[in-house]
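For this depiction, one protein chain was excluded, whereas all remaining protein chains were kept in their positions.
Every chain is named by a letter (A, B and C) in the order it is written, and numbering of its residues begins at 1.
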Amino acid sequence: MRAYVVVFPGSNCDRDVVHSLATRLKTPVLTLWYEENHLPSDADLVVLPGGFSYGDYLRCGAMAATAPILQGIKNYAENGGLVLGICNGFQILTEARLLPGALLANKNLKFICRQCTVRVERTDTPFTSNLQIGQVLKMPIAHHEGLYFLPPEDLKRVLANRQVVFRYCSNDGTVDEENNPNGSIENIAGVVNERGNVLGLMPHPERASEKILGSEDGGLIWDSVALWLAKRGRR
Amino acid sequence: MNYKTVGLRKEEYLAIKKMLGREPNESELRILGVMWSEHCSYKSTRSILKMFNSEGKHVIQGPGENAGIVDIGGGWAAAFKVESHNHPSAVEPYQGAATGVGGIIRDILAVGAWPTACLDGLFFGKTPNNSTLSLIEGVVAGIGGYGNAVGVPTVGGKTFFDDSYEGKPLVNAMCVGTVHQESVITSRTAKVGQWVVLLGSRTGRDGIAGAAFASTELAEDTKSSKPQVQIGDPFVEKLLIECCHELLKDKLIASMQDMGAAGITSSASEIAAKSGTGIHIYAEKVPTREANMTPWEIALSESQERMLLIIEPDNFDKVKKCAEKWLLECALIGEITSDKRFRITNHGETVVDLPAEMVGGGCPVIDWPSQKPAYLENIKVEKKYEVPQERFKELFLSVLTDPNVRDKSWIYEQYDHMVQTNTVAGPGNPVSVIRIKENGTFLALSMDCDPWSCWLDPYNGGAESFLKAARPLWACGAEVLGMTDCLNYPSPESPENYWVLKESVRGLAQAAKDLECPVVSGNVSLYNESPGKKILPSPLVGIVGLLRDLDTFLPSGRMEAKDILFLVGP
Amino acid sequence: MLYHIKVLVYLKDGVLDTQGKAVLGTLHRMNYTELKDIRIGKYLQLWIEAPDKETAKKRVVEMCSDLLVNDLIEDYSIEVDDIS
Partner (left out) sequence: MLYHIKVLVYLKDGVLDTQGKAVLGTLHRMNYTELKDIRIGKYLQLWIEAPDKETAKKRVVEMCSDLLVNDLIEDYSIEVDDIS
């Protein structure tokens, strides 16, 4: 498989995602500059990494969402290509309306960086194909604007479409207010688009794919993508 | 305009006249006022700093450059330094702390290193009241707000509470970077004919003459002479890091300086002095944020997120192109000359013409009178303190709930301590351990200080400040490579303060020397006083150690039921 | 002509204003108990070159929908001054 990581001015997890994907999957991972209009035709996965694109000024992800590469990503997603937005990448995808909702300031109004656990809600997406429903993954969060918000009507639709892929939970998988680090609606930590090929999530799988970093669970998401692609003849 | 207004002492003014053989003009006087301030010239501590040993088998570069550098194997090196931002943080906690982080990261960048990790040392008042609480909140948010956005993890630090810091908090920021030994950049390598390029933000009236005006009354207060709060822009800093590293990779930078206190003046004069050349700055070519800035304001502005690059003229177009890619301003503002002068002209008119060496290095050293404080005579150290049985629980709980002992996760959870995916042991551990992807080794980092001991027994307290920082490194199995320190003290003009300063540094230096930990960089912050109050002597120590692999690393907190505990030591 | 345009951006009803809520709590603690509510939004000042007021306003409306305002969560109002 061939993965691409988009670099915006202010991205700061781009190298981390490259390192994590490349070491876990032993596959070439290249970067893409935000000013490009098109994605390379050999792309199997495009990742929008975390960071502070444009300093997170105005609204997180808003300025990056107007970058030329987003047009390319839209076309690519419409054709079924796999797109993953992590943290700031998630914020960019919501601002670009590739994913529903918006990410607001954490309920304690502070930046939160800590290890977290999320429960897998769906396994029929490319990103979770090798996981179990109810499985708990340990992955850290690091954000100031991670409170996932949807107006009531949109929320109904998102739930009806089963677009929630990850929810914040306790170590044993309990989803409740106590285990909601940032105040997200319904403990939502990750959502997909209706088609299921665009995923946004706040926790950082790339920070959890090596034992020495405290967790390898993020690597399971990479494995899922690789497996899903392999089943479709892409290696 | 009089020498007192710019914060100079009479003997310093006379020295200037003698060196120049004439009266300095107004701009020159303002520039020398800042450059000969305590903050820039170390005039009160240069003799004290000589006590430090800076040699050791791992040392590649000792004090004198932007950061100390030590060998970490495989051709790679670690660059590190700690710096204070105490005065700005007292005025504006968020921006003061944020720009402190930005400043130390640029120091690391200036030697050509990639900033890999930050640590922060914070000292606050202990009694919880509104102003202390909002100050703490502002400082912590500022450190996080900046470090998180630039993408440098804050992997550890030190927080200390005592009421002597009320109204005068200490904010010390340390950064560690990695650099290939062959790619180290210095300020000694500028050559005649090379161009001087300003990269980064536009120049505004931020913090002009902050260093000098802080110690004088603002006599003739014109609007422009009032220091303005410096605002940090971590977004631009991130772009600067990326851009400089792209330029370094393409070997387009001959020499480089960050711009901290005294902005263009200190960075430009330092390059000239160290390279044994002169430098000529064209004030009108500096891109400014505000109209009508005078040449001396341009020369002294402390606007953040700027770097001074020295490049070959032929490379200018490439440098400019790279700057455009990273959305940065880039302007040719001067050239390296052969006359060893620091010269500023404005539209052809000479504004400043001083010997380059005199600007940064000319200030005469002051040896303040020193006297052992009276209070030390009256201190009785009780060797034994008996705890009455019935008060045991109460005292034990009071220790556990003391802010100095209590868990600090409310601070460090606001810092991204994992970005760059190297953090093997983050904050909350006695040592922080980061992986060095470049050579497969690990760095063990610690930061500590013991102000109470320094107050009770300056010599041994200084030694203990070193030992507190070094012990966890030894205990975890790391090899100590070198240290940096930030000497935070009250005014040296009081003989008793000066004595404590000298004694505690003597103890610190001796312990570090005896235990083979060279001092490769550091910083001094004096005059930490608020009305009626002065801070405890606070020499903060940051140490970098090496773990060749994780098998040699002994983490703390790996305990199980039935394990046997030993207490080792006196 | 140069126009000075003020845009006031505020959260839509129903969108949680965590910051406003926190500030309200702090002000109550500081004894400003007569304060019933506070909402926190953005104040944007734009200086724009345009042939006339209508065009200036029209362009700013476009900027709002293209970037400055996220209409899922925010609303805004515009005010134009001419200054030259």
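Remarks
Here is the rule we go by: contacts are C-beta pairs under 8 Å (C-beta built on N, C-alpha and C of every residue); 3 or more make two chains touch, one makes a residue touch a chain.
Nothing here was measured: the structure is a model prediction, and the numbers come from that model.
Among B:E26, B:E92 or B:E246, only B:E92 touches the chain left out of the display.
Touch with the chain omitted from the figure is made, among C:V15, C:L46 or C:V80, by C:L46. Among B:K168, B:R205, B:K274 or B:H417, the one in contact with the hidden chain is B:R205. When the whole complex is considered, the residue among B:R289, B:K321, B:K372 or B:R391 that touches the unshown chain is B:R289. Where chain A meets the chain that is not shown, the touching residues are 54-55, 57-58, 63, 66. One chain is missing from the display, and on chain C it is touched by residues 2, 6, 8-10, 23, 26-27, 30, 32, 34-50, 59, 62-63, 66-68. The chain not shown here touches chain B at positions 91-92, 95, 201, 204-206, 228-229, 231-233, 235-236, 289-290, 303, 327.
Basically, only the chains that are shown with their structure count from here on.
Centroids of chain A and chain C (each the mean of its C-alpha atoms) stand 30 Å apart.
Between the Cα centres of chain B and chain C there is a gap of 39 Å.
Chain A and chain B, compared by their mean Cα positions, are separated by 37 Å.
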